[in-house]
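What follows is a structure written as structure tokens; I'll ask about it next.
Left out: one protein chain. Kept in place: all the others.
What follows is chain A.
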Amino acid sequence: MMTSFFDQFASPSYLGIPLIAVAIALPWVLYPTPSSRWINNRLITLQGWFINRFTNQLMLPLNVGGHKWALLLASLMIFLITINMLGLLPYTFTPTTQLSLNMGFAVPLWLATVIIGMRNQPTVALGHLLPEGTPIPLIPVLIIIETISLFIRPLALGVRLTANLTAGHLLIQLIATAVFVLLPMMPTVAILTATVLFLLTLLEVAVAMIQAYVFVLLLSLYLQENV
């Protein structure tokens, strides 16, 4: 069988045992449980500081009803950011490159926000379909457009994350292959390409963090509208 660049996105298995569960559960072991001690070591201190800060920032625009989602959104953020960053290591599998996982996160959570909005305040939730100050002739068209944009949200959430990470990983593989192939032939070009690879890796680190943050932020925005 020919190896292709897309083999890195195949669900991992070893001797027929699927390892996807291990790949998804792995980030959990990297975060030590906060102990009951008052002064902790650096890792737990930083972890606690980061999660506190992040949750604080995320919950600022939400009202009290939205604060019920704090645990969910914070843990989602930690999960996504860890998986994205770990995926940048060589020979690793990134679960968030799988559309199934990302849609599995996006659709239920988006649907939850919509249902909450429709149940608690249907008028306000439906009112979001018409922005303020639209000219009267445009109203029917705009409602259709807003409905389409509403239903495209879960698709956008999932596909955004998948596409960004997949594209990034593919690029890294491609340029690394270029470096590998060019090294015996044209070392200077290979070194230039290696520089490009280095910069791309930097970009991928940033993208990994940003995409996770954007996912969670958008969910919090949808929640803000509806809660």
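Criterion: a residue touches a chain if its C-beta (ideal position, glycine included) is under 8 Å from a C-beta of that chain, and two chains touch if they have at least 3 such contacts; residues count from 1.
Criterion: contacts and distances are computed from a predicted model.
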Handout entry: Candidate names "Phospholipid-transporting ATPase", "Light-harvesting complex-like protein 3 isotype 1, chloroplastic", "ATP synthase subunit b" or "COP9 signalosome complex subunit 3"; UniProt protein name, chain not shown
Key = "ATP synthase subunit b"
Exercise for the section: Can you work out which residue in A:142, A:176 or A:210 touches the chain that's missing from view? Expected result: A:176
Practice task
Write down which of A:11, A:45, A:100 or A:134 is the residue touching the left-out chain.
Solution key: A:45
Practice task
Specify the residue from the set A:17, A:60 or A:89 that touches the hidden chain.
Solution key: A:89
Handout entry: On chain A, residues whose C-beta touches the chain left out of the figure
Key = 29-30, 32, 37-42, 45-46, 49, 88-91, 172-173, 176-177, 179-180, 194, 197-198, 200-202, 205
